[in-house]
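Complex shown without one protein chain; remaining protein chains in place.
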Amino acid sequence: MPRFSVSIHIVPRKGLLDPQGKAVADALHALGFATVADARIGRHIVLEVDGESAEAARAQATAMCDKLLANPVTEDYEIAAVAGG
Amino acid sequence: MPRFSVSIHIVPRKGLLDPQGKAVADALHALGFATVADARIGRHIVLEVDGESAEAARAQATAMCDKLLANPVTEDYEIAAVAGG
Amino acid sequence: MTAAAVPSPVAPRPGDPEITPALVAEHGITPFEYEKLVAMLGRTPTFTELGIVSALWSEHCSYKHSRPVLKTLPTQAPHVLQGPGENAGVISVGDGLAVAFKIESHNHPSAVEPYQGAATGVGGILRDVFTMGARPIAMLNSLRFGNPESARVRWLLAGVVKGIGDYGNCVGVPTVAGDVMFDASYEGNPLVNAMCVGLMREEELITAKAQGIGNPILAVGARTGRDGIHGASFASEDLSEENEAKRPRVQVGDPFTEKLLLEASLELIRSGHIVAIQDMGAAGLTSSSAEMAERGDVGVVIDVTKVPVREPGMTPYEILLSESQERMLVVAKQGHEAAVQAILHRWHLEAEVIGEVIAEPVYRVMEGDRVVAEFPGTRLVTDCPQYHPEARESAQYHPEARESAAIVALRARDPHAVAPRAEEADPAWTLAQLLSSPTVASKRWITRQYDSQVRTSTVAGPGAADAAIVRLYVYLDPRTGARIAVAEAARNVACTGARPLAITNNLNFGNPKKPDVFFQFREAVHGMGDACRALGTPVTGGNVSLYNENPQGAVFPTPTVGMVGLIDDVAHATRMTFTTPGDAIILLGETKDELGGSEYLSRVHGLTIGAPPSVDLEGERRLVETLVEAIGSGVVRSAHDCSEGGLAVALAECCVADRDAMCGAEVRIDDLALPMRSAFFGESQGRVLLSTAEPDRVLAVAARHGVPARRVGTVRADPVLVLSLGGTTLESPLAPLAAAFHDAIPMLMTRAATAAA
Partner (left out) sequence: MSLTFGVVTFPGSNCDVDAWHAVIDVLGERAVSLWHADHDLQGADVVILPGGFSYGDALRAGAIARFSPIMREVIAHAERGAPVVGFCNGFQVLCEAHLLPGALMRNASSKFVCDWVHLRVDGTNAPIFLDAYAPGQLLRIPIAHGEGRFVADEATLDQLEGEGRVAFRYVDAAGHATDDANPNGAARNIAGITNAAGNVLGMMPHPERAVEPLLGSADGLPLFQSLLARVGA
């Protein structure tokens, strides 16, 4: 079965405080990067998944996000890319 | 000045242990997702940056990665996308 | 694996680079050492053998420059169950219980990657303690950084603290004490010394001595990856296709795996299925297997193809030298392999048989059927060259001892010749300066990030531990400085009510090949030995970290002392801060005209000059006896020793250190005929401030032990500090002193931090 590299973004829900993002934005300002208006920090997960097709790999990844990878109370996820095969 | 949304991936260097990725891969297996061969976990950062052009915003983000966002000893980064403007 | 089959002779592997003088030099092996190696083998070494020797004969593993000096330290006492030579020292604390403890440095890794460097330092020292059979119950650390005005120093500090916290917190071992100091000499080369204390029953003690011909050797815990392979900076093309930039030089710690390994190892040790266990620490599989064989005086054979690896295609060289974390080497009893594996599997860890203890006197590494390295007997360990470097301090400038002339001159300077700054007219100003010095100020910003309470129930019982060193003193006068370091550690331990029992130490110095650096090293070790003999606290182990240099020169010579003591009755353990208005304040010890090497000169004048304070080791011993007895009788409410910043800072700390329960104080010593600055800020040794409701009883104890003691004041309910010495009065509300003390580091740390220099 071909192997796919599935790239997933998991980000804190809009409206929820993102302390890491805020800390990074503050640190960037302190370092003189005045052009930064905002920073949000989430997770970037890359899964190597065996599947019949890119669609199958994506479906698998979606199931994994729903079951484990993202917490629906606080996070949104997006399957950003499926590569290889 | 227009505002750009710069999306950055920061991932653990290849060859370095990724304890989080390993724990997640093991958990996915335990949950029955047998098709997962590997998981790597990094950070997904979205910066809102003011700049003259998309290129300028990208250059700013690169400087920020070098100076603060990525740890050159343990992490690789990639500017995944620059949107808006 | 069958050890019986006669192996073929050692031959280079296909693809191994040719052994050239350049390759030998890149491995940090001198021509003299190379000759010794060839003579030992009777042939040219293979590439794999070169790597093995480069690791085992490195300073870090072999102590080739320091061992002869270390041998002068006292190591014996009836309560010492295990002295130096094992993973950790062990002392008996009575009731069948024993304490294992050791300190280790991770200075160089932390300078490159503070988070992982510090985290893996904590991991390593935890393993040293639990491989003795002890359950870790407390972590301590001693940190040195450059000037925190620098953004890079703040980045290092934040990373180190987070690394220590994340690792210790996750493993579930409380981080209970330590010290942090700042000085420009540590710029670029921070010191990160971590200490672990563990508790066990005496009969659970196990060592790392390979024994029993035919016993299997197992690799246990995490898989082996390509991390931290150093063996000097050899050319990368020879090793693999990966390019240099991609080869990870730092190790990444995994505290979760460590926690599992901790539980599994203790279960394994108690199970009776194994005869020895050792951490795969520096130089990984190579050093652990060779050292275990040497301790047991047996042969071993190892097959690298049996080692569980993280990546395909790893060479024997890489597998042997990898410093991947959270791994152990175990010698099991023959036939008990499956039982060992069952225990590890229950904790989700791997255990594979990778070799065997053999009768043939040889250290042999196989790659399947091929022998890739073979050393006769235990000579790989025992034949390591030893050096006796020159040690010299000279008042004259000498090209090879550049620093010592400068140090001699600094030591000779008279602190009283330093003109006071105008602001010093108000001693309260000076006091606030000292309280806000990062070295003195509250370290709560740091300690709040450590879980100091997990397992608290077990810590309270057996011991008290403290780490202390006195940096400026060792620079100015290494022998006196090191004596003070031990005496201060004993005083700190005794201030909690515990009797000091033994020490572990970490010697952080510069390049030993420089005569003035080696002079500092030798004198400091001798000074430490003097103090340990006088105080009856033998050395049960430690670590040496040399080559701590930055472009400006060596760091301040820094011997870190970790001391363990025993509290007989935990109900009497005391605090350092005043608790009860109306209590009498007693000063133990004598205040002399000693301003040299003080924090006052450093903070207010930017100077490291003068002779450090004198130390009377016999007097320190009597002071410790006084503290142990007085606190043990339950009449002491608080005890705090006078160290950096002298009497004024010690008193202020007693008043404001616990921000939720501050107390005022009034102290007067009118007949103290000393220069004002020496009286307030001098750092005379052997002094402790006590508070008590029963001053007469404390004074009687001190008198019995011949320790100078007098009632000097009273704890007050109103928030002011009054300190009147020899006619000069310092008076200040507590609020500004508390602000200076508590806010200094948080304010610093809100400023930008970056890895970029």
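Should a chain be cited, it is by its letter among A, B and C, assigned in written order, with residues numbered from 1 in that chain.
Heads up, the rule we're going with is that a contact is a pair of C-beta atoms (placed from the backbone, for glycine too) under 8 Å apart; a residue touches a chain by one contact, two chains touch by 3 or more.
Only a predicted model underlies this, so the values are computations on that prediction, with no experimental measurement involved.
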Chains in view that the hidden chain touches are A, B, C
From the list C:452, C:511 or C:614, pick the residue that touches the absent chain. C:452
Which residue of C:45, C:83, C:165 or C:355 touches the chain not shown here: C:165
Using the document's contact rule, name the residues of chain A that touch the chain not shown here. 12, 16-17, 19-20, 23, 43, 68-69, 71, 73-74
Touching the unshown chain, chain C contributes residues 162, 165-166, 169-172, 254-257, 259-260, 347-348, 447-458, 460, 570-571
Touch list for chain B against the chain that is not drawn: 19-20, 23-24, 27, 30-31, 41
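FYI, only the chains that are shown with their structure count from here on.
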Chains as vertices, touching pairs as edges: which of line, ring, star, complete or other describes this one? complete
So the centre of each chain is just the mean of its C-alpha atoms; given that, what is the distance between chain A and chain B in Å? 9
Residues of chain C that contact two or more other chains, please. 754
Sites on chain A at which at least two other chains make contact: 27, 31
Of chain C, residues touching chain A in the complex: 151, 751-754
Per the contact definition, I'd like the list of chain A residues that touch chain C in the complex. 27, 30-31
If you look only at chain B, which of its residues touch chain C in the complex? 12-19, 22-23, 26, 66-68, 71-74
